[in-house]
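Of the protein chains in this complex, one is absent; all others appear in place.
This part shows chain A:
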């Protein structure tokens, strides 16, 4: 209402001005018309208003119509607003009331429904500890400034609500301090985490439904009395996807928002786990039951499970609402099929609806398939593994024990790691391991050619038959064996194929949610703070985000999932921080060789490598032993070997001497600025690398920069 008034006020003087103009023109026109006929071919050089009677009339008509149109629109808007207001009031009064204290809040809601759109955000504030000071840094940025007056009475009354009064339904539905578990109260306080008046599970099911089209949901739960046995139909924090990013976000939220209630929905049948061991450590395990236990031994000898936390860490979904101190619940084997951003709710594949206050999309991706394989038919497809999940690991492990020959298509991280892992196994069980890819060498898209060559030699030493520059033309199944025809004519016969040719980010929800998808990198397009909408964030493999230093990108690494998940969790609890701490990644090709990298590491960029001879202390194993930690990204050790030269010879050292390891730093440059760094067999220097990229300076002499790494020190 206010808005319309101000708009009208603005329009009025304009209208007046234009009508005066019109009148003046008419007069002029009138006068002119009388005189005009004799001077018809008057200069048409200017386009001034006094151009002629007809033009004046047109002008008058246009302006007039605009004014009338503007007036009509303004009138309609005001009427509409009033109507909406009435509707809202009627709706509210038709719902069960609980407290007198809600009255004072209502007049405040009469404030512009025009400003009502930011409701979803408004209702999101809730997650605060009991004294919700109106000057809340923690609240979502969209907050309107209405809260302060209404906050006081509400706070006193309910001892836990920080909900914005402008979200009318929210106000209505706060539980009274001594919790009344009556089913009528299904309205939802954004069940903020304060201990005292914790409503029982029964009342909990519905938390704040910020917009109107929730009544049906209210009604449903209204009918169900034993809500304690039910699924939560509302959760303050909803995380779609049960991978690394999601878990990191859950942890972040729980750390920052006391007593937060977090619901993770995953289509996998298991709780969140880490992916890197699936293509590395789990394959090196001596334990025959590793496919069941999923435990692996880290370099430092300590054993751990791939699961981030054991099942006792999580609470059940049914308990989530009633949990006094909140918790993390995981709904397994459920796919989110529809997302209603306006209504702040999602729908699962079993038709359950869950509404949320804040949502994280961390859906990751699905492995890309090869068209030639899809076209090849059922027999080929069932002998092909697209490797990504725990179940893929289990089935590949089983398959690899029962066949004679396996081929990995793809020469990147996953393909090379699996090839090395299987190559190791080939010595034990008479398995032929073939790896084929279109590039010239392993990691050809990442490493500069001389390193890629070195890596390829290393992979071959692990027992893998490497076929480079191989493009698959067709695949057929003959007599239970697969025949892969390459474009250059070569034929490869094998029993099973593993396709490791990239990841397709999962943006299935983009359509129903109306979220933007990036056309260059794929994935959901989000800003530097990982926000897609004011209460929707995206993290992990599926997020195409803006990196302040390096530009828009999408990163598919484990540490990035952790870093972005953490950041999303922080931002969901009001931190408003951009992506700034650069994530790193690593790759191991066995205990002797690995490397760590950070930033944009693309072999199409010019590179400068600075190398020195390495000693036996420069290996991944030694690195982790020294630092006493297990997982590489925790210790951030760097190990990658590059030593080009034994003695200074004129020829460029493209191939390493046998048994000679080197260490060094490789800088990737874009416009003379270092945007990526690989640390090859150099320990514990990732913070230095991170700093260099963060600074984003143009360094004149990269050798001087390399000195910062002290690669000659142990």
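By our rule, a residue touches a chain if its C-beta (ideal position, glycine included) is under 8 Å from a C-beta of that chain, and two chains touch if they have at least 3 such contacts; residues count from 1.
As a convention for this text, contacts and distances are computed from a predicted model.
**Student:** With one chain of the assembly withheld, which option in "SERTA domain containing 1", "60S ribosomal protein L27", "Delta(3)-Delta(2)-enoyl-CoA isomerase" or "Coiled-coil-helix-coiled-coil-helix domain containing 4" matches that chain's UniProt protein name?
**Tutor:** Per the UniProt record, the undisplayed chain of the complex is "Coiled-coil-helix-coiled-coil-helix domain containing 4".
**Student:** Touching the absent chain in the whole complex: find that residue among A:240, A:354 or A:705.
**Tutor:** A:705
**Student:** Touching residues of chain A against the unshown chain: what are they?
**Tutor:** Listed in rising order, the touching residues are 250-256, 258-259, 309-310, 312-313, 315, 325, 327-328, 448-450, 566, 569-570, 577-578, 580-581, 604, 606-612, 644-645, 648-654, 664, 691-692, 695, 697, 699, 701-708, 710-714.
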